[in-house]
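The complex appears here without one of its protein chains, the remainder shown in place.
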Amino acid sequence: MKTLNIIASAYRATVEEQDDPIVWICHAMKGAGAQVDVLLRGNAVNYAVRGQSAKGLAFGGWTQTQPPHLEHDIASLCNKGVAVHVMVDDVARRGLTGVPMVDGVRMVPGDALPALLAGYDRVWHW
Amino acid sequence: MTGKTTLTFALMDAPFESARSTTALRLLDIAAARGFDISVFAYEGAVMQTFALQRPHANTVHGRSAEEENHFLPKDAIAALFDAAKRHGGSLDWVNCGLCVDERGAGEAIAGVRRGTPADFWKMAEASHNTLVIPTRD
Partner (left out) sequence: MTNYLLIESRDGIDARDSGGFCCELATVLSRRGDRVAVFAVQNGVLSLRAGAHAPGLTKLMFAGVSVQADLFSLRERGIPVDGLAHGVVPSELGTVIDCLADGWRVIWH
């Protein structure tokens, strides 16, 4: 069953997890053969922005060697055939119109949302 | 899909951090009382919901001993849900995401809980009449 995974929460635990947990689970489910696509909304539209970097964190003598690389993870989903949709209205609200985004993401205007949802067997809002 | 109603839930919140955890348990309780077959995939902090080493404590602010306080512990509520599901002719299958368990050191879970992966969640969802994801928040 084709499932749309809506991601709204952004940067919640990404340093600790070294991933976004929902982007990660979508990768894992895709790898297990699932038919999954993604919709980024709210603050999560920022995940599609190019130029993100979480490198360089250190706590005392401990240095993080594998920071999250969300831009890469979103691009990787696209490369695996996962449709990654991004809500245009949320992009605009955050001043991101015209900002370079990851190749392959698909912009969705708000009034197209119902039709988008209708194209899936299931909708999971994370 | 025919037969007994099967529902899957995905949970993300650690205990004692959000009202969502309480609402999730209420939903599971209702489903258990109806004799449904229930699957739960506990992801991220939610793997701590079944942590066996949760302990009650006294409440000196209110002058209550540990016994009097009878502190709510999610592990006890979930153990009761296993029983309730069975008693009403249904079942509860609780799967903790294994990697989430490892990173949190939450390996000791109550009886009946098993370890799994996102593939298990997908299989549960495919085998269910419906699935509800209860997300966590910033």
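For reference, chains read A and B in written order, and residue numbers begin at 1 within each chain.
FYI, a residue touches a chain if its C-beta (ideal position, glycine included) is under 8 Å from a C-beta of that chain, and two chains touch if they have at least 3 such contacts.
Computed from a prediction, not measured in an experiment: that's the story for all the values here.
Of the residues listed, B:Arg26, B:Arg87 or B:Arg114, which one is in contact with the missing chain?
B:Arg26
Spell out, residue by residue, where the missing chain touches chain B.
Output for chain B: 5, 7, 19-20, 23, 26-27, 30-31, 34, 36, 129-130, 132-135, 137.
State which residues belonging to chain A touch the missing partner chain.
6, 8, 41-42, 110-111, 113-115, 117-118, 122-125
Just so we're on the same page, only the chains that are shown with their structure count from here on.
When the C-alpha atoms of chain A and chain B are each averaged to a single point, how far apart are the two points in Å?
Chain A and chain B have C-alpha centres separated by 27 Å.
How about chain A: which of its residues touch chain B in the complex?
Going by the criterion above, the answer is residues 1, 3, 8-13, 17, 21, 25, 28-29, 32-34, 43, 122, 124-126.
Quick check on the complex: what are the chain B residues that touch chain A?
Residue positions touching the partner: 10, 12, 43-44, 103, 117-119, 121-122, 125-126, 131, 133, 135-138.
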